[in-house]
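Before I ask anything, let me first share the structure, which is written out below as structure tokens.
With one protein chain held back, the other chains of the complex are shown just where they sit.
Chain naming follows the written order as A, B and C, and within any one chain the residues start at number 1.
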Amino acid sequence: MKAFKTNKLKILNDPIYGFITIPNSLIFDIMEHPYFQRLRRVTQMGFSNLVYPGANHTRFHHALGCMYLMQKAVRVLRFKGIEISDEEANALYIAILLHDIGHGAFSHALEHSIVSGISHEEISLKFMKKLNEEFRGKLSLAIEIFEGKHPRKFFCQLISSQLDIDRLDYLKRDSFYTGVTEGNISSDRLIAMMNVAHDELVIEKKGIYSVEKFIIARRLMYWQVYLHKTGLVAENMLVKILQRAKELAQHKVELPATKTLQYFLYNQISEENFTDETLEVFSKLDDYDVLSAIKEWTSHSDVILSELAKMIINRNLFKIQLQDRPILASDIKEQEAKLLSKLPIKPNQVSYFVFVGKVQNQAYNSKNPIKIQLGENEMVDIASASDQLNLQALTKPVEKYYLCYPKKM
Amino acid sequence: MKAFKTNKLKILNDPIYGFITIPNSLIFDIMEHPYFQRLRRVTQMGFSNLVYPGANHTRFHHALGCMYLMQKAVRVLRFKGIEISDEEANALYIAILLHDIGHGAFSHALEHSIVSGISHEEISLKFMKKLNEEFRGKLSLAIEIFEGKHPRKFFCQLISSQLDIDRLDYLKRDSFYTGVTEGNISSDRLIAMMNVAHDELVIEKKGIYSVEKFIIARRLMYWQVYLHKTGLVAENMLVKILQRAKELAQHKVELPATKTLQYFLYNQISEENFTDETLEVFSKLDDYDVLSAIKEWTSHSDVILSELAKMIINRNLFKIQLQDRPILASDIKEQEAKLLSKLPIKPNQVSYFVFVGKVQNQAYNSKNPIKIQLGENEMVDIASASDQLNLQALTKPVEKYYLCYPKKM
Amino acid sequence: MKAFKTNKLKILNDPIYGFITIPNSLIFDIMEHPYFQRLRRVTQMGFSNLVYPGANHTRFHHALGCMYLMQKAVRVLRFKGIEISDEEANALYIAILLHDIGHGAFSHALEHSIVSGISHEEISLKFMKKLNEEFRGKLSLAIEIFEGKHPRKFFCQLISSQLDIDRLDYLKRDSFYTGVTEGNISSDRLIAMMNVAHDELVIEKKGIYSVEKFIIARRLMYWQVYLHKTGLVAENMLVKILQRAKELAQHKVELPATKTLQYFLYNQISEENFTDETLEVFSKLDDYDVLSAIKEWTSHSDVILSELAKMIINRNLFKIQLQDRPILASDIKEQEAKLLSKLPIKPNQVSYFVFVGKVQNQAYNSKNPIKIQLGENEMVDIASASDQLNLQALTKPVEKYYLCYPKKM
Partner (left out) sequence: MKAFKTNKLKILNDPIYGFITIPNSLIFDIMEHPYFQRLRRVTQMGFSNLVYPGANHTRFHHALGCMYLMQKAVRVLRFKGIEISDEEANALYIAILLHDIGHGAFSHALEHSIVSGISHEEISLKFMKKLNEEFRGKLSLAIEIFEGKHPRKFFCQLISSQLDIDRLDYLKRDSFYTGVTEGNISSDRLIAMMNVAHDELVIEKKGIYSVEKFIIARRLMYWQVYLHKTGLVAENMLVKILQRAKELAQHKVELPATKTLQYFLYNQISEENFTDETLEVFSKLDDYDVLSAIKEWTSHSDVILSELAKMIINRNLFKIQLQDRPILASDIKEQEAKLLSKLPIKPNQVSYFVFVGKVQNQAYNSKNPIKIQLGENEMVDIASASDQLNLQALTKPVEKYYLCYPKKM
């Protein structure tokens, strides 16, 4: 690996970890690329800041945090005698740095409206391949790991598994910025207890309680933060706005927006027609395109679009009824009737304002278990290692149902 | 004061203070107003996140933090026997909550480009007066305090002085989010040592070292964060972009932007013609208008506008030479010549790319001193109370000069 | 309540909570009493500092922390409309401040060696009654609450239950000082979610996940800290030392020690003969008596006493074998034989060096459940409220067995 040029920025401040060091100039150059710089303009938690005003951190910062933790993991594993070459370590840093590079503006909401049939992971891969061309093959190993194809399985598990570096950073970071201190996890300790057995990632025996606590904390974060009622409403409203915009676009209605956003509104982008050009436009799309357009739409002549836009901008959000059982048809009807009596829209448009949905979370998935190392050759699923706490129960997905409708118009 | 309706949100999470309580429903309603909600979309530190990636906190959050600290201050002063009525306390909360409501997108940069001859304080006052109408006079006392006209001088000093609640929050908050832990101040302790003598805010004698440390920490934040070279460059580039846009607008060149931003580009707004309509448009202008426009301008036909826009979006910032003495004319000439040899622009346009500037900071100002209470009737300026540290020296403003020019084109 | 004299110390620093305020001068006076000052010389975690070098905090500090949290709890409950008079609040502060005043030096170890058949709670009550005499009845209400006899059941539950103020402080404090950050609990949030229904303490519905996390954190603290192998060994060795000392004392062997400690070595103190005089001597006994004596005993002529003393002082601790099943008799025999071949002691003395024991912990006890408030009149045990996590499983006590023996002599 070429030596570090001294005129390149080497250390970044992080409120959580203190200082983050950029390990070498290849990574520095990747970070300087516009593709990566875009992540500065994509928030990690979308509209969660409507509930937790401190949650304005970006995917850029999360990616840096992941790289920092990966450096720790590599140090710990090497200390325990696991051989990891410099080239492999570097590939791990790059893979984790870029694992989310394909996330769209307002992340998940966009996957269901702006593009269809293509996940952010697939877009991340497209970006990585494009960068690999530009950097003349230096990302090949990172891509192999990212795709889960590397023979040393623990490399892939560090990037994507139930106890991967991604989670170790985002749970800690989201807990930190939301101020939900109870979701805080001890990434340090979890990494300190990592080891490798038969090329698989394992956790030392004395880490059982820490893993349990990690699972419980993650569960808490889901129900208290990621699936928080208000955040859920806002995200749904955003999807409705973009769906309405796309519908209007299909009917050639003029929609003020940046050219970048218009590209995705006036074209139907799916996996099949996601070309290099699409990737280039996508690489310019961020939260600013979306939110500035919605602000413009508050005065659009289409009443559906403008009403929804005004509501989200002024944080006059829908009411949400969240429950364990599916929503009764009668409850939906009731809200639909109310709505129609107030707003001059057609019955087939009512679903923009009154709608149901379902969220679910599985605290722990035993298909790809977190493994605890009891003896040199004895690895067990944490769900059975735990002496008493019935983690098995947590493998059952929990589902909740919701009905949304306007408070007042 | 009317009782709190239970359906109103009462507690907000804050990563710094834990929980922030909204004291009553009037304040809740003010916070729900679109004028105040706009602050969610205005970052506190503008482009500082190009240096400190964690610094994405908003003016909304800062305002809440101020209100929290003001509640503390009121509790402390009442505990020490200072009488503050509920009505006065409420006015203090409102005054501090709204003290920055007139800040434009990207704050200070805009004051020098988008509008002219009107400060954010004046715009804050316009907003407060408008809200006072809507809330039928309930903000009158808060306005009196904000304007510095209230007879109890310490009320005004809590809002605006060298040790006001504003500073106690923003220094702490900016230090926290940038990760520059050295700038951290002990707001808690400083408030705990506040008292009132002859209706003026004073600090108890044992707080001398804490005040000293506060002044030194603030100084550190200025030179390490607020006036950081890279942030300075980015802010200057933003001003240049907006100046160029305004110049083009005056020549009727078409500029893609939101209608809100276009209003300020195509009109010359100053104090004289800042009407109610202007205020209404201003109340819709935020970081999203500005940044989405700049993104659009990266492909504008005007080479000056597009070059500058691309540079800032992709973080390919100008080089900056920062020094204690004024920049030599020969240094400027040299850079100008280089620039003209590379870019197809006219000599009178060179100042968009090569320019000088000056920053200054005064660590402590003895005109409105921070007073230390030595005895019941003995108050002295901290600058003389400090037994040894020559704070007097800090009253001299420090000036630094800079020259900016493109690294590479 | 009499006004606070200004010459009395009002605020104490706490690394965890910031500032702790002493609410009034009665409490100030109680804190100044030698009985309470003794707690400065009794560490909260005994020999845990042999494992966690930061864990040197005292029962004095824990008591203060409890009082601080109780003040929070009272504020929260009053805010929710629960009436608590100033007199009642004061009784709660006193009850929690003194709840552990009967803890002996090195706490639990002493209960099994120095005194017998009397718990620290009973001694606490003796102290409180004695103080009540001195303070002419002002502690009566606090005593009623401490004894669990007050008609408002939630008063008693705040002092002693599965989610009492005691636990909220000690788990947080012990986690903080040991550096086992994973054991950290959000006392703030748990208190914020407290309420009272039918005079019983309940937790609001949205606090379910927080309570779950509290239970899991407590479980982690037990197995990772309180029942940590090394701490367990040290505590057992301490008991052995004191038992040997008592045995020697019964045979009139001279034992250098403070007069205070000698009183408990040369007399057999149990509940029956625990007189006022005993209480007075007990009020002088602290960690310093015990540890300075052990240091002296390192050169005692009795080889058992001196060997054990040297081992603990120089942290040359026994080996411990900790397992889920009872220790096999053969394992014990083996170690006993080894020991006898090395040390000139009699077979009936071997149990000072080779011994077994059992520890157990019950993560959650459904007999006195933590109640979650689902509706106004609907309260359920957290064990059933939790939608998925099988907390019921945690009600089964976990037992572990251990065998201790010297590493080397």
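To be clear about the criterion, a residue touches a chain if its C-beta (ideal position, glycine included) is under 8 Å from a C-beta of that chain, and two chains touch if they have at least 3 such contacts.
In this text the structure is predicted, and so the values were computed from the model without any measurement.
**Student:** Quick one: which of C:117, C:148 or C:179 touches the chain that's been left out?
**Tutor:** C:179
**Student:** Out of B:212, B:235, B:289 or B:307, which residue would touch the omitted chain in the full complex?
**Tutor:** In the complete complex, the chain left out is touched by residue B:212.
**Student:** Out of C:41, C:153, C:205 or C:338, which residue would touch the omitted chain in the full complex?
**Tutor:** Final answer for the missing-chain contact: C:41.
**Student:** In the complete assembly, which of B:10, B:112 or B:189 touches the absent chain?
**Tutor:** B:189
**Student:** In the complete complex, which positions of subunit C touch the hidden chain?
**Tutor:** 12-16, 18, 32, 34, 37, 40-41, 43, 49-50, 52-54, 56-58, 60-61, 64, 176-181, 256, 258-260, 284, 286-289, 291-293, 295-296, 299, 313-315
**Student:** Using the document's contact rule, name the residues of subunit B that touch the chain not shown here.
**Tutor:** For subunit B, the residues touching the absent chain are 181-182, 184-186, 188-189, 206, 209-210, 212-213, 216-217, 219-220, 223-224, 324, 363, 387-390, 392-394, 396, 398.
**Student:** Determine and list the subunit A residues touching the chain excluded from the picture.
**Tutor:** Spelled out for subunit A, the touching residues are 11, 18-19, 188, 192.
FYI, only the chains that are shown with their structure count from here on.
**Student:** Please find which chain has its CA centre nearest to the centre of all protein CA atoms in view.
**Tutor:** A
**Student:** Enumerate the residues of subunit B that touch no fewer than two other chains.
**Tutor:** 18
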